[in-house]
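Just one protein chain is left out here, and the rest sit where they should.
What follows is chain A.
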Amino acid sequence: MTGRGCDLHQSPAESLTSDSKHGSSMASSSSSSSAQQRLRIIAGHLQKRPEDENASVAAQECKAEAPRSEPSSATPVPRRRQEIMKWNGWGYSDSRFLFNKKGQAEFTGKRYRLSGLILPSLKDWFEGTFGANLQHRSPATPSLNLSAVAPPNLNQPFVEDLKAAGLTVSHDPEDRVFRAHGHCLHEVFALREGRIGRVPDTVVWPSCHSDVEKIVELACEHNVCLIPYGGGTSVSSALECPREESRSIVSLDTSQMSRILWIDEKNLTAHVEAGIIGQDLERQLNERGFCTGHEPDSMEFSSLGGWVATRASGMKKNIYGNIEDLVVHIKMVTPRGVIEKSCLGPRMSTGPDIHHFILGSEGTLGVVTEVTLKIRPIPEYQKYGSVVFPNFQQGVACLREVARQRCAPASIRLMDNEQFQFGYRSQFKGFDPQHLCVATLLFEGDRGKVLQHEKQVYDIAAKFGGLAAGEDNGQRGYMLTFVIAYLRDLGMDYYVIGESFETSVPWDRVLDLCRNVKERIVRECKERGVQFPPLSTSRVTQTYDAGACVYFYFAFNYRGLSDPVHVYEQVEHAAREEILANGGSLSHHHGVGKLRKEWMKESVSGVGLGMLKSVKEYVDPQNIFGNRNLL
């Protein structure tokens, strides 16, 4: 603990048995000898499937190759995801918050740092913040009522052709329901109530690029609607089946395409199948001494293809870049054929970058099958940090200065006072607990430089009244990011609903935007009959030269409301209007989906939208990729 005058109390999110382990850790790669490196390269070659063979590999063959003995290639996400993941909530089935018989909050399972721990002050925070009461429960429907799922509208010839091509197909209601939603509040809320809308009629699992080519070819032939499905973590209604779609809807689940096809240590690139999920990609690369450094908050579940399709952003983009900076090559199967570049050159001037038609296309043009990504050696040293500021204004001013000096750590995030009260509830001498806020930091690199860098940032912070508050406080902030989605499910058990949304905005508008949007949320809730004051908080999660990414968390107790989801949606809509009116963007990295479509024209101009539409028109005239996102 480096913070002076820090008097830490229990925060709601802090465990009783909170270990005092420091955040900094030496990465194992420092032990790598040259012999081991050679071994790794050989292992890589063994695993490698030459590019040029790819085209000729038949579906059958590529499937035969799928089971591998290589220990580092972890098994992909199971086809029956519901076996390990919740069908009506976030994440793994074994991990969830609950209030035990004593009224104490617990986090179950073994996967996370918080797992198995008791969180004694969460109850007080929860009841105090939302006016919720443990006596008032709103439990979810325990299991999926299969009779609520409409029978599949099958295109028999298509299904038969798929089977003939040796592809794995399912019409199982559980499989179909699982792929009919992302994690928007309204989607999860409906599942919890056991309401099932339009779901895909078929699920198909390709194992490689050529499987996808076959599926798309057949889909065109039989005119069925394809909806690519990666990690299922969408928060833009992107996975919702369009109600007006009368064709058979096929969910194309990329989870079985999860291999690292090759690693090129000379150029520091890796060629990876797009179905791989973030944690597997990172773990497998780590085992070989590398990383992508791309860590979106959803990285446990979201997939590489999904990142490309939504223009994802990772927490450590200051070092590694966002997804558009990371990709070197993309291969996408469209109804017109395969789109890709002819070389792996790091930059080219060949007209508008065709990657940018793919990045952010949100599954409307085709399926991303393989991606060549930049990789980096695992950093030698990693260190968390935190700074408390007397108020949010000072914190933003500090982040702005850090951006001006272009010395942002791998990650720097500023939480406002409300979030501080949730995550920390600590006392800092000389700081008003009603105004203070905290920035969490993550430094990466070689040890000497990290320490130097750290000093530079803390010196800047000091100019803005910031006080270093220790590594633990920093690490806790990042740890909370991964469990916060689980927390929403807990809230929903007790009449509390909420969601987060984001934007990007020029520096000079950050404060005004945060204040106005938060106040708009409070006001809209009041006007719409929400009985309790909502939680309306913001944080700055990314810094750029010309602006920042801002996140809002918004939740309220809905007791007394007849249609809470509708109220929620109206408030979020108003909040988005407010964001746009204050110079914020429609989205920084969540994407547009169907949720924010109405603002697309306003956001990119009529001509801009027309350009995108004409691309869609050319690439997919039959609207095979008919999820109706974006346009």
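Quick notes on this one:
FYI, contacts are C-beta pairs under 8 Å (C-beta built on N, C-alpha and C of every residue); 3 or more make two chains touch, one makes a residue touch a chain; residues count from 1.
We adopt the following convention: contacts and distances are computed from a predicted model.
Entry comment: the absent subunit's protein name, as recorded by UniProt, is "Glyceronephosphate O-acyltransferase", drawn from "RCC1-like G exchanging factor-like protein", "Glyceronephosphate O-acyltransferase", "Exportin-4" or "AP-1 complex subunit gamma".
If you put the hidden chain back, the residue from A:H355, A:R515 or A:H573 that touches it is A:R515.
For the options A:P242, A:G583 or A:G610, the residue in contact with the chain missing from this view is A:G583. In the full complex, chain A touches the hidden chain at residues 508-509, 512-513, 515-516, 519-520, 580-583, 602.
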